[in-house]
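Omission of a single protein chain aside, the complex is shown with its protein chains in their original locations.
Right after this comes subunit A.
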Amino acid sequence: MEHYNMHLTLKVWRQPGTNAQGGFKSYEVDNISSEMSFLEMFDVLNERLIEEGEDPIAFDHDCREGICGACSMVIDGKPHGPWAKNTTCQLHMRAFQDGDTIIVEPWRAKAFPVIKDLMVDRSAFDRVIQAGGYISVNTGNAADANAIPIDKKSADDAFAAAACIGCGACVAACKNSSAMLFAGAKVSQLALLPQGDPERSTRVIEMVAQMDKEGFGSCTATGACEATCPKGISITNIARLNKEYLRAVLTSEEA
C-alpha cells in the first residue's frame, strides 16, 4: 500500500485525576505517517506537548504487540479503534485519511474509574480473577502436562478462551458495562479442562459474585463485546458461563 502523511485533528479526553472534572481537548497533528501505530502517533504528540511545557496525555501501554491488553482507549466510538480483532497498539494510522477528526476516550464504566486522561483502573478484573479464576495445585515437581488425556476439541476451545488478554474492551463496548465476555472466557478456559474440575462450582459462583460487587452489569447478549474483542473471544463463552452458573447453583448443597 502507498505510504502517505496526514494532518489530523484529535479530540482527546483529558482528566487530571479520578475525581477531577474531565473534558475533551483538541489537538492538531501534522506529518503523521500512515505506517505509524496509533500509540506512536500519541508519542509524537506527547513529545511536542512536553516541549511546549504542557502535560502529556496519559495512556496505558506495555507490550505494543497486541498481547498484554494495556492499551485501552475508545477510538471513534469503538474500543481499540476501527479494525476488527485488533488492539490499539496494533492499529496503524493507515486506518485513517488525511484531514480526519478522531475522538479518543477512555473506557467508560464505573467499575473502571479513570486514573488520568485515557488511563483507567482495571484492578476490578484482577479481583474477579482472584475470586476464582485459578486452580489449586500442590507445589513441588511440576506434573507432566500430558499426563491427563484431553480431547482435541476441549483443548482447542480452552485455548481459544485463554487468549483473552484482560483488556476490558468488552466492558467498554457493552451498553451494560458487563464483564461477561471476560468472565465467560476465564470460566470456560478452566471449565473445559479436567484440571479446572475440582473448583468448578465455587469458581463460577464466586467470580459472578465478585463481578456484581465490582459494579459490572448483566449480559443482554447484544454481541457488542464479541465484535470489539481484539482476541476474537466467542460470545458462546458467556452461554457456557451461564450453564456453569445454573449448574453450580442447582447442584450446590447450600440451602
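Here is the rule we go by: contacts are C-beta pairs under 8 Å (C-beta built on N, C-alpha and C of every residue); 3 or more make two chains touch, one makes a residue touch a chain; residues count from 1.
FYI, contacts and distances are computed from a predicted model.
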(message) Name the omitted chain as UniProt records it, choosing among "Sarcosine oxidase subunit delta", "ATP-binding cassette domain-containing protein", "Amino acid/amide ABC transporter membrane protein 2, HAAT family" or "Succinate dehydrogenase / fumarate reductase cytochrome b subunit".
(response) "Succinate dehydrogenase / fumarate reductase cytochrome b subunit"
(request) Check each of A:24, A:134 or A:159 against the chain that is not shown and name the one that touches it. (result) A:24
(message) For the chain left out of this view, which of A:97, A:154 or A:218 touches it?
(response) A:218
(request) Using the touch definition up top, pick the residue from A:9, A:130, A:154 or A:236 that touches the left-out chain. (result) A:236
(request) For the chain that got dropped from the picture, name the residues of subunit A it touches. (result) 11, 22, 24, 74, 76-79, 103, 105, 108-111, 173, 175-178, 180, 205, 208-209, 211-212, 215-225, 227-228, 235-247, 249, 252, 254-255
